[in-house]
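Data first, discussion second: the structure below is written as structure tokens.
All protein chains of the complex are present and in place, except for one that has been dropped.
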Amino acid sequence: LESDRNQPIAIEADQGSLDQKNQVTTFSGNVIIKQGSLNIRAANVRVSQDKSGNQTMNAEGNPVKFGQQLENKGYVEGQGTRVEYASATGLVKLSGNAKVQRGGDVAVGDVITYNMRTEVYTVLGGNVTGAKKGGRVSVIIQPTTVNKNKK
Amino acid sequence: NSVMDWSQSSLSCHAPQNAATRYAVPAAKGSGGETLPENATRLTADRATGQTNALHRAEGDVIVERNNETLNADWVEYDQRTEEVVAGDDFTLTRADGQTVKGKHLRYNLAKKVGNAQESAFEAVHEGRRLQGVSGELSLEDKNHSRMKNVKFNTCAAGDHSWYIQAAELKNNQTTGIGVAKHAKLVFGGVPILYTPWADFPTRGNRKSGLLVPTLKVGSDGTELALPYYLNLAPNYDATLTPSVITARGAALGGELRYLQAQYSGSLNGRYLPHDRRSPYNNRYEIKWQHRHQINPQWRGGIDLNQVSDDDYYRDFYGRYDIAANTHLNRRAWLAHQSQPVWGEPVRTQIVVQKYQTLTDSAGKKDKPYALLPEISSQWHKNHGKARYDFTAQLTRFDHSRKQSGTRAVVYPSVKWDWGNRWAHVRPKVGVHATQYWLKKHSGSQERRETRVLPMVNVDSGVVFERELTLNRQRYVQTLEPRLFYNYIATQSQNHLPNFDSGSTDFSYDQLFRENIYSGNDRINSSNSLAFGLQTRVLNAHNGAEKFRAGIGQKHYFNTDDVLLNGSLEKTPRKRSDIAAFAGGQIHKNWFVDSHVHYNESAKQTQNWAAGVRYNPQAGKVFSARFKYGRNEEIYTGYYEKLKQIDLAMQYPLNPNLYAVARLNYNIAPRTPLEQTIGLEYKNGCGCWGASLVAQRYITGLNQYKNAVYFTLQLKDLSSLGSDTYEKLRLGIPGYHKTNNVNTR
Partner (left out) sequence: CGFHLKGNLPHAVLPVNTWSVQGDVLQSHLESALRHNQASVNPNAQAQIKLLHYETKKDIYTITRAAKLNEYLLSMRIVVQAYRGNRAWGEPISLQIQRIMPYADSMILGKQYEEEQIWQEMQHDAAQQIVRQMAFLKDE
């Protein structure tokens, strides 16, 4: 949600460190981050913040899992071995057995980029990214009636 | 050759060897994912992008799956809101009913199952019936309807383009199983041989083919061409209109209406020929109406109407068998009733109104039978312990333009006992045959009443002996069955009684053991006789199936009174009757024989005999020969003469696809060929079309012949073009096997 950005962030981790000068914090070991409806679970996370307060986050894990409430009441969750999230653009990029689930719709592939605001996604298969020969993409779309009554 | 290329087509075809080539249009492949919930759509591809509840696009070997439909394409755009899919450049779509369409640029709505494509190749298999082809523009109108523009299609196996139909438009309706083609041409071996502006045909077995089926007959009446149109009026009735032209006679319009309802069903056939250049008659017609009706659980009824406009109709328009069988055209309406049980058994009653239309025979003679206006007959029987009680009654009003008319009532109660054990039986029967006539005034005789009451007593008895028999290493059980049949019926001269419906039956082994040698109820032969018969059977020792049977019998007259067919009382020439014998069955693995003889002991000569042999090693390979001799047979009405005939017939496989058929039916004295038939029957290797060509010369009357050439082209599951030769060959060649039937059973 837009409002997540001004929510307090609660972070748990085995250990954390702060690089004051570059405004980069890193956490590692069962990291759990919660900010409003956004929650992330990963092995280690690196969060950096630019001058105007936009955060970018890189998380890795086996896999990294995240979930967030969307503007129009849908709830999205996703996973992947690496997750990059830029709050300025609301763009999430998952790579490595990436999976995004939104209501009944499911997208699976090697690399998935998902715009939280416009709900536009792209899924690339291993075949295309070269990660895995014959790697395919699968997108399951529920009939629109199902999503409507989910609101 | 690519799936799309149907232009070149040769008659040779290669039957699909392996599964891969079994399909003209391989079905779309699935993703292998687990089954989806209803109406969910799965896109599987190399890359995909899209927006939830909006537009999605997948590229790279895309597989779209939804319910039980699968689409493969290079790229696919899917609009989630409208459920519409656009797929290109090449696509393959397999629909819920198994039909597969392949082509370029598909636009398809997954929910409504509506869409269209540019060029397409399609294939549908339904209950063993195939429909495959290519088309320009294809539009899928809903789950069951599709429409194709400039299409080429056939019902053959994959890769077999030996014939196809080219049509400007083809509409296919899966529910009714009917395809409708417009401006259709039949292209056979690359050559268009037939055009029709409109035709429909069954894509499933449930309907007669509507494809234009020209009956092609070339014969002594010139060429006969009939072009039937099939009108599929409603699920339970259809009609066929058949305009036809016979070059030597004129144009005609034929028609058939078939109807099938829960309570009643039937068919009405007719043909009308306004002007016939070769006959004195005009406005010539024929009507055949068959109707069956289950009125309610007790009452059933039916109509059997056959009528033609003039006496020459059958001789002019029909083949040998129909001419022979249609001297009297049956016009009959009947009701049948089954009552509630009376003493435990129902009374069955039939009410019949019947008036034959009689045609003069080739010698110009006509002998009209009586009309039954009406006839009411009832039967009741009951088994009680060893006894069987029988009661039959009949009331008939006989009407005839020239002969004596009147009403007759018959009552015939009887009781029959059945005593017996494993090896013997004795079955006495006692009955009374009572008849009452109310006769109208007729040439000299006044109106009068006549009665006839005859006691009937007979005893049927027999013993069965058995023994084991081994013939060329096969074990059999052979029986020996002597039989004695004593029959007593009081003597009464009947020449003062009319003969409405009685006829004489020919002397034979079976006739020895019948009560009355006359059929019908007007003549009852007098009898005080003992019939002796000896019969043997050869049964297969494993399952008891009867392989062979032979018998000989003769009757001894204790009283030589003999009522003739005209009712007068005579004496039988001798104390003993003629001798009747028969023998028939399977005498070897592939050999069958059948023979019977009637030997006249007083004249010391054979009255008639017949013998036939058939060698039938496999279906489609049969040789048969039959000889018949009759000392005094009716050649045509009122004229009797010796009849000696031989009937040779053959069906022989020249190669697995080509069969020769031949028949010679020849009257030896005087030397007259009755039927000469030769023919060839071909079935194409892939079983997609078959043709038969039969030439026939046959007799239609005294020294009157006709010749005809029948050509039939049969397209698998579609229709048979040309006149159906099967019926002619089945009758002519005993053991004939239809070899080139390409229709799926």
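The letters A and B name the chains in turn, as written, and every chain counts its residues from 1.
In this section, a residue touches a chain if its C-beta (ideal position, glycine included) is under 8 Å from a C-beta of that chain, and two chains touch if they have at least 3 such contacts.
This one's a predicted model, so the numbers in the text were calculated from it and none came from an experiment.
Considering the intact complex, the chain excluded from display touches B. In the complete assembly, the contact with the undisplayed chain comes from B:L480, out of B:I193, B:V342, B:V453 or B:L480. Within the full complex, the residue among B:H328, B:K403 or B:H442 touching the omitted chain is B:H328.
Of the candidate positions B:N116, B:S135 or B:T700, contact with the hidden chain is made by B:T700. From the options B:Q290, B:N528, B:T606 or B:N667, the residue with contact to the chain not on display is B:N667. Only one residue in the set B:T155, B:T240 or B:Q645 touches the chain that does not appear here, and it is B:Q645. The set of subunit B residues touching the chain not shown comprises 320-321, 323-325, 327-328, 356, 361-363, 367, 369-370, 381, 383, 388, 418, 420-425, 463-468, 477, 479-480, 500-506, 510, 514, 518-520, 539, 542-546, 594, 596, 610, 628, 630, 633-637, 639, 643, 645, 667, 670, 672, 674, 699-702, 704, 731.
In this section, only the chains that are shown with their structure count from here on.
Subunit A and subunit B have centres, each the mean of its CA atoms, that are 76 Å apart. Listed in rising order, the residues of subunit A touching subunit B in the complex are 74, 102-105, 107, 109, 118-125, 127-128, 136-144, 147. Every residue of subunit B that touches subunit A in the complex is listed here, in rising order: 31, 33, 36-37, 39-53, 56, 58, 60, 78, 80-81, 83.
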